[in-house]
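A single protein chain has been omitted from the complex, and every remaining protein chain is retained in its original position.
Each chain gets a letter, A and B, in the order it is written, and its residues are counted from 1.
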Amino acid sequence: MLLSELAAAFDLILSGEDCEFTGLSTLDEATESEVSFFANPRYRGRLAQSRACAVILTANYAHEVKRALISPAPYRDFARAAALFARREGEFSGISAQSSIHPSARLGENCTVHPFAHIGARSSLGPGCVVFPGAYIGEDCALGADCVLYPNAVVLAGVEMGDGCILRSGAVIGTEGFGFVRIDGKMQAVPQIGSVRLEGGVDIGANSCVDRATLGSTSIGRDSKLDNLVQIGHNVSLGEQCLIISQVGIAGSAKVGDRVTMAGQAGIAGHLNIGDDVTIGPQSGVPKDIPGGVTGGGTPFMESGIFMRSFSLLPRLPEMHKRLLRLEKELAALKELMAKEEE
Amino acid sequence: MLLSELAAAFDLILSGEDCEFTGLSTLDEATESEVSFFANPRYRGRLAQSRACAVILTANYAHEVKRALISPAPYRDFARAAALFARREGEFSGISAQSSIHPSARLGENCTVHPFAHIGARSSLGPGCVVFPGAYIGEDCALGADCVLYPNAVVLAGVEMGDGCILRSGAVIGTEGFGFVRIDGKMQAVPQIGSVRLEGGVDIGANSCVDRATLGSTSIGRDSKLDNLVQIGHNVSLGEQCLIISQVGIAGSAKVGDRVTMAGQAGIAGHLNIGDDVTIGPQSGVPKDIPGGVTGGGTPFMESGIFMRSFSLLPRLPEMHKRLLRLEKELAALKELMAKEEE
Partner (left out) sequence: MLLSELAAAFDLILSGEDCEFTGLSTLDEATESEVSFFANPRYRGRLAQSRACAVILTANYAHEVKRALISPAPYRDFARAAALFARREGEFSGISAQSSIHPSARLGENCTVHPFAHIGARSSLGPGCVVFPGAYIGEDCALGADCVLYPNAVVLAGVEMGDGCILRSGAVIGTEGFGFVRIDGKMQAVPQIGSVRLEGGVDIGANSCVDRATLGSTSIGRDSKLDNLVQIGHNVSLGEQCLIISQVGIAGSAKVGDRVTMAGQAGIAGHLNIGDDVTIGPQSGVPKDIPGGVTGGGTPFMESGIFMRSFSLLPRLPEMHKRLLRLEKELAALKELMAKEEE
């Protein structure tokens, strides 16, 4: 492919001589036949050394490389370019004789079902779905068009999902929510008779879990993206376009708005309301509702300003304690002195 | 089903006219042919608006709904009612020709083995066990009656479990504990030649892991329930009727008593003793033994009273630091003043 073709495809401005390139790579690893990109100022020092034949970047850095593909949003345009070189996992297409599909299941056109995949009774898949080896779809599920279940993803009975949902390897959708009650001195499971509903464009990371509702549905809004090893409790309602990073846990019945970002290992307690456009820092613990638009972190969750100051004081606690001790001593000495003077 | 039948079945008192209902739902989502329940005072505002044909609740709220099913324990009785409407995952029964069962394995009566399930040599399953697609049982395992392995659950060689154990999708029982030792400058795995023993009624959540012991057994007591993505290290001993919420980690050789509750993302360090009836808050880090009966939280784990006060002071650290600074200045000024006066 020519640099000029790439530029034309995505409205980039080519600065420098046109040439052929064969793929994309990082600034450090690119060969002279590969294109790279520059979006994080942290890596500016690597620009000059890169052997890349061209770099996608903003205009102000164009003079630092031999050939520039100037973009107002280099990461976005790198993403577009990468799509040209991406390959889809799995070359098989069609329905494998080694799969297990219930006769009452209905598959749309151009679905692919790999070996060892299972599709249960009365489930329906829209056109273009791909079910990889070891993936499981239970009874009465309804999947939209172009859904992908990567190897060993599991969708239990009755789950609904819109078009273009992606379940990564080992993701489990619709396992029973964690509800127990003591009956006659024994712990008994509360039957979880609800379901899960994923709207279109939802992406669930590897080994993440979305629990079935006790009643009604656990729901994840359009285009929300979950990273790996995330836990979504029963009856959670997660809005649209959320980004939930790895190892986050959202406890049962929490209601999370649209465009909420949760960084890695953060947690939200049950039954809370989190507004739209909230950003929650890594490892935060959220014990109370958060109104819309707030950015913060920490445990307990604090707004950014307080959080940053509180956070930076934690390593200074020993020093603060020493200063407190010194003040106590000095004040005691002063009082003693004054008492003496009174005498 | 009639409301009066439900009332009779579970000793509820029906207040209001009898009628047919078709299922259960939340206060918000119930239609006029569904029964709901009310157990969390947080949702009291929803009682009046609910279209539910009847609500399971305590006597003191009965006047707030058109038909009440009065119960001393509404959540418990909802759970009992839900069991009437629950359906079990998987309609297939029998032994699938697409499964792989070693000839020396012994299966009790009425076991179901789905396609792509594997049962290893000399393993025995009690009557009524269900092994879903992609589930794996290694060699020499012994399962009691009515155990269920959901899709892609894994039980490695030599694991024992009592009656009625449930392994959710992707749970892994008996993977090697994490033990390494440097031999001749190389990291070598310490062979984990022990096993895992689950007593009856244990429930392991999706993608949770219970490691095989180095020697002896990792053990989980009767009726203990683990949520999703939980890690149980090698040689842990967990008591009976414990509730271990999602993403908790219990490090190797910890000894945890009966009826212990650990909230989400909490962790217990290795080799500790945690007494009976301990409750550990979310994200807590437990670095020391906890005697029986204690409730608390935080990192390091503190008893409730101290924890709540310490926790609430974290966001006030910046303010505390300012006050400390001001005290230092004022005291210095005072001392200076006194020194001057002495002159």
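Please note the rule applied: a residue touches a chain if its C-beta (ideal position, glycine included) is under 8 Å from a C-beta of that chain, and two chains touch if they have at least 3 such contacts.
Here the structure is a predicted model, which means the values were calculated and not measured.
Peer 1: Based on the whole complex, identify which of A:Ile119, A:Ile137 or A:Leu229 touches the chain you can't see.
Peer 2: A:Leu229
Peer 1: If I consider the whole complex, including the chain that's not displayed, which of A:Arg106, A:Arg182 or A:His321 touches that chain?
Peer 2: Here the residue in touch with the unshown chain is A:His321.
Peer 1: Touching the absent chain in the whole complex: find that residue among A:Arg67, A:Arg168, A:Arg197 or A:Arg212.
Peer 2: Checking each option in A:Arg67, A:Arg168, A:Arg197 or A:Arg212, the one touching the absent chain turns out to be A:Arg168.
Peer 1: Identify the residue among B:Ala39, B:Ile95 or B:Ala121 that touches the chain left out of the display.
Peer 2: If we include the chain that is not displayed, B:Ala121 is the one touching it.
Peer 1: Tell me which residue among B:Gly126, B:Gly162, B:Gly249 or B:Pro282 touches the hidden chain in the full complex.
Peer 2: B:Gly249
Peer 1: Going by the touch rule given at the top, which residues of subunit A touch the chain that is not shown?
Peer 2: Per the touch rule, subunit A residues meeting the hidden chain are 23-26, 28-29, 36, 40, 42, 73, 75-76, 78-80, 82-83, 85-87, 89-91, 96, 98, 114-116, 132-134, 150-152, 168-170, 201, 203, 205-207, 223, 225, 227-229, 241, 243, 245-247, 264-265, 282-283, 311-312, 314-318, 320-321, 324, 327-328, 331, 334-335, 338.
Peer 1: Residues of subunit B in contact with the chain that isn't shown?
Peer 2: 98, 100, 116, 118, 120-121, 134, 136, 138-139, 152, 154, 156-157, 170, 172, 175-176, 178-183, 186-193, 207, 209, 211, 214-216, 229, 231, 233, 235, 247, 249, 251, 265, 267, 269, 271, 283, 285, 298-300, 302, 306-307, 309-310, 313-314, 316-317, 320, 323-324, 327, 330-331, 334, 337-338
Assume only the chains that are shown with their structure count from here on.
Peer 1: Report the inter-chain centroid distance for subunit A and subunit B in whole angstrom, where each centroid is the mean of the CA atoms.
Peer 2: Centres of subunit A and subunit B (C-alpha means) sit 24 Å apart.
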